[in-house]
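In this view, the complex is presented without one of its protein chains, the others remaining in place.
A, B and C are the chain letters, set down in written order, and residue numbers restart from 1 in every chain.
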Amino acid sequence: MAAQQQLLKAEKVSRVFGGLKAVSDVNLEINDGELVGLIGPNGAGKTTLFNLLTGVYEPSDGDITFSGTRVNGLKPYQITKRGAARTFQNIRLFGEMTVLENVMVAYNMHAQHNLFSSILRLPTHFKGEADMREKAIEFLKIFNLESKKDEIAKNLPYGEQRRLEIARALAAKPKLLLLDEPAAGMNPQETTDLMNLIRWIRDEFKITILLIEHDMGLVMGVCERIYVLDRGQMIASGTPEQIRTNPKVIEAYLGQEV
Amino acid sequence: MTFDYIVQQLINGISIGSIYALIALGYTMVYGIIKLINFAHGDVFFVGAYTGYFTAKAGLGLILSLIIAMAVCALLGVIIERLAYRPLRNAARIVILITAIGVSFLLENLGIVTLGAQAQGFPDIVNKSTYTLWGDVTIDSIQLIVLVVTVVLMAVLQYVVHRTKIGKAMRAVSFDMEAARLMGINVDTTISATFAIGSALAGAAGVVFAIMYPSVDPLMGVIPGLKAFVAAVLGGIGIIPGALVGGLLLGVVETGVQSIPGMSLWRDGVAFAILILILIFKPTGLFGKNVREKV
Amino acid sequence: MMMSKKFIAVTAVLTATTALAGCGSKSTGSSSSNGDTIKIGANLELTGAVAAFGTSQLNGIKLAMEEINSAGGVNGKKLEVVSADNASKKDESTRTATKLITEDKVDVLMGAAISGDTFAAVEVANNKKIPMLTPSATNDDITFDHKKNKLNDYVFRACFIDSFQGKVMADFSADNLKAKNAVIYTDNSSDYSKGLAKSFKSEFESKGGKIVAEESYQTKDTDFKAVLTRIKTLNPEVIWVPGYYEEVGKIVKQAREMGITAAIEGGDGWDAPQLVDIAGKENLNNTFISNHYTSEDPDPKVRKFIDAFKAKYNTVPDAMAVLGYDATYMVADAVKRAGSTDKEKIKEALANTKNFEGVTGKISLDKNHDPVKAAVVLEYKDGKQTFNTKVQP
């Protein structure tokens, strides 16, 4: 592991909302190929940290480095372009678009054909669109969604919406995949399937994954390393074993099953 | 430009601004609860003014005319909500907006068909007296009444929304309609009440407006409605004190532009430019909370 | 892309459209057969922003039509007025005029009430060679295009042109009121108002007067105190407000309440019974307007018109109504002199209108197809128009 390259680094990152520190002085490092979990009680600032890492919010203080470049203040789409894609706690699909179109949106940033070739229907347009379509269908096959490619996304059952959202994020060809509570609202069986899916994604796509999760079983089961956030501060990090026995973590989760 | 001149123009600005604010209160109230830009508000205003016209012609005084106009408009508001907006409660916002535009056209043109398009003079029902403050600076009783009525109504509304049971229900509906329903709040009644209050305010504004500027016609609500909408947005639509501040600000800006020699033609242009500038720097208006979408 | 079928669908709808688009119009004539009526197409603002003008004008036109028909019509034929609404829009006005000509096959066009909508119909009349008489469009260029120096052969009007009224009142201010300085307060959104303001200014200045300020408002404004406060500090002798009664009434009222005692003057746009209600009787004292006639005139012709109008519509006619009324009689007069419904002959007859006796006075058309008629200057006294002077052109 030590030989691996560092992919994401957050140094003393803080974010203030109207005088309230939602995240303060957080440090975080993720290396290439790791599968890292981020846990913490409700309101600990996990999603805020995610939003800082993906450019939805700008840090009030501190630095975020991704793939060796500083990304503070970059817009989300610029960070995505640099190779970090994410999913959302409350699923954010493009509801009125079809399953296929949802995935195809991810290819826009790498599109080979510009607006004018589309307007004039130049050969590059047809080629570019066909490529996108082909790639998207390949992707849907991998995620077992090919048969539903023409369905309107909002009409899919919940579990499939989650899968689609992950597939869409992966279609952006990220180096780092950030999953925000992927198991929220799933039953145990679905959660187990999801665990397998996440592991499989990591191996298949050779990418790094950072996930927020409430389901301890899932986090402990798949993550190699875990960060624990409480009231905006990083209180612990380490292997699942270390976290399980860390008194600070237990205290933070007091009353909650660890 | 003397000091007196500036003070007099300020009084003029506040006086017109308080009319805008009075109309904007109803706008903002309805918006605050169901997030609907009720474009028909300006036309409920015209119905209020015409009601006042008929009661005044019938010899009723100010207070009775006001009460009847408010009652008629409250009823009209509830009917409009019941027939046109309620079936669309779960539809896209723009659809309800188009419906509101449709209702607005309907009221205006029914007005033209039944009442004629010509403006009619509004009977004198208030004895207007002009007070000289000092030198050349004057203020008249109607200007004072409008300002006082607007401030009082704003305070009452603020009280109703924040301190009473129905107000609590309104805020709950505004915050999350589904959750409010689950908590046992009668959403339909609450929204009806909101429309009743908002439309009654428009009716009151209509009568006061017609007394201040003594004519009525079916299209009289279009421009004041638009101005009030601008005022509401300026202050932060949905926020009751915002309507007052937005209205006064708009009135003072308009008057200010016109008080400069030769600038009167740019009155609306400057007003809109200021609106846009404020929105660019404060995208939800002066008092609007910068609500971040939760990600 | 997959558009072929959609295009078929759209095509189908478009075809249906064109098939359906030919729609009927409202006919208010007495007879329906085509040979024995004279069809007048009235392209008017019956809905939209200036519906008040168009509807009032149509009232005047209809009254005249009924009177003419009950008196036996023209050349043994009845008049039939086909009214069509241009919704106060220029593009609709072009289309409405075309429709009246091509679909309803009218013999003469009347309208529109305001200059903008009339401009939009001028070329239609010229191209189709149908005589068109606008009762109330005052813009100088409507009958004679000054930029191109070209007469619009088929276009006539029954009212003063902008430049005349402004001149009349500027002369009146300078000569009768001995005013040395004036403020101009214009409705900037009205072409009529701006036209009157312009001619007032040049005439008043040529008489040695001084325009101390030019300010403007917009149609449908209600609060004029900001500008009036400024005007008050300038202390002018005359305030020239060439607008329409709805705004003017409020301007006069607010000015008087603020203590402005200067003479306030305007044009025929003031002439409406509602003006007195809006402004208040006392406030109108020391105000003067130029007009075609006065509704208080004891002349039997005027009395007969006012009484008939009151009986039919239960209101005193405004300027729009009386112009519509007179214009209809002008058309009837021209058709009578033409002796047929031949468009060229009607056009010639209209152009040769001489000493036509209308309610608004004796009208002759000049070479630009504009009426040469006297204007009267009226003074409001306790809410009543009183005759002050008559100005010959």
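One rule holds for everything that comes next: contacts are C-beta pairs under 8 Å (C-beta built on N, C-alpha and C of every residue); 3 or more make two chains touch, one makes a residue touch a chain.
Methods note: contacts and distances are computed from a predicted model.
Asker: Going by UniProt, what is the name of the one chain that was not included in the view, given "Probable glycine dehydrogenase (decarboxylating) subunit 1", "ABC transporter", "Monovalent cation/H(+) antiporter subunit G" or "Putative aliphatic sulfonates transport permease protein SsuC"?
Answerer: Spelling it out: the chain absent from the display is recorded in UniProt as "ABC transporter".
Asker: In the intact complex, which of the depicted chains does the undisplayed chain touch?
Answerer: A, B, C
Asker: So which of C:75, C:189 or C:340 would be touching the chain we can't see?
Answerer: Considering the complete complex, C:189 is the one touching the chain left out.
Asker: Can you work out which residue in A:52, A:71, A:104 or A:210 touches the chain that's missing from view?
Answerer: A:104
Asker: Looking at the full complex, which residue from A:86, A:175 or A:202 touches the chain that isn't shown here?
Answerer: Only one listed residue reaches the unshown chain, and that is A:86.
Asker: Using the touch definition from the top, which of A:10, A:140 or A:172 touches the missing chain?
Answerer: Of the listed residues, the one touching the omitted chain is A:172.
Asker: Which listed residue (B:14, B:193 or B:230) would be found touching the missing chain in the intact complex?
Answerer: Of all options in B:14, B:193 or B:230, contact with the hidden chain holds for B:230.
Asker: Using the touch rule from the top, list residues of chain C that touch the missing partner.
Answerer: That gives, for chain C, the contact residues 1-11, 13-15, 17-18, 20-26, 46-47, 49, 83-85, 87-91, 93-96, 98-99, 101-103, 115-116, 119-120, 122-123, 128, 139, 141, 145, 147-148, 188-191, 193-195.
Asker: Name, in rising order, the residues on chain B that touch the hidden chain in the full complex.
Answerer: Interface with the chain not displayed, on the chain B side: 31, 35, 37, 84, 87-88, 91-96, 98-99, 101-106, 108-110, 112-113, 226, 229-230, 233, 237, 265-266, 268-269, 272-273, 275-276, 279-280, 283-285, 293, 295.
Asker: Contact with the hidden chain only, please: which chain A residues?
Answerer: Touching the missing chain: residues 54, 56, 75-77, 80-81, 85-86, 88, 92-97, 101, 104-109, 111, 113, 115, 118-121, 125-126, 128-129, 132, 152, 168-169, 172.
By definition in this document, only the chains that are shown with their structure count from here on.
Asker: Could you grab the centroid distance between chain A and chain C? Build each centroid from C-alpha atoms only and quote it in angstrom.
Answerer: Roughly 70 Å, centre to centre.
Asker: Got the chain A residues that touch at least 2 other chains?
Answerer: None at all.
Asker: Using the touch definition from the top, which residues of chain B touch two or more other chains?
Answerer: Where chain B is concerned, no single residue meets two or more other chains.
Asker: Which residues of chain C touch chain B in their complex?
Answerer: 47, 49, 51-52, 55-56, 188, 213-218, 220-223, 225-227, 229-230, 232-233, 245-246, 249-250, 253, 257-259, 272, 274-278, 280, 318
Asker: Using the touch rule from the top, collect the residues of chain B that touch chain C in their complex.
Answerer: Those in contact with chain C are residues 5, 8-9, 12-13, 15-16, 19, 109, 112, 116-124, 128, 130, 136, 138, 140, 209, 212-215, 217, 219-220, 222-224, 254-256, 258-259, 261-262, 264-265, 268.
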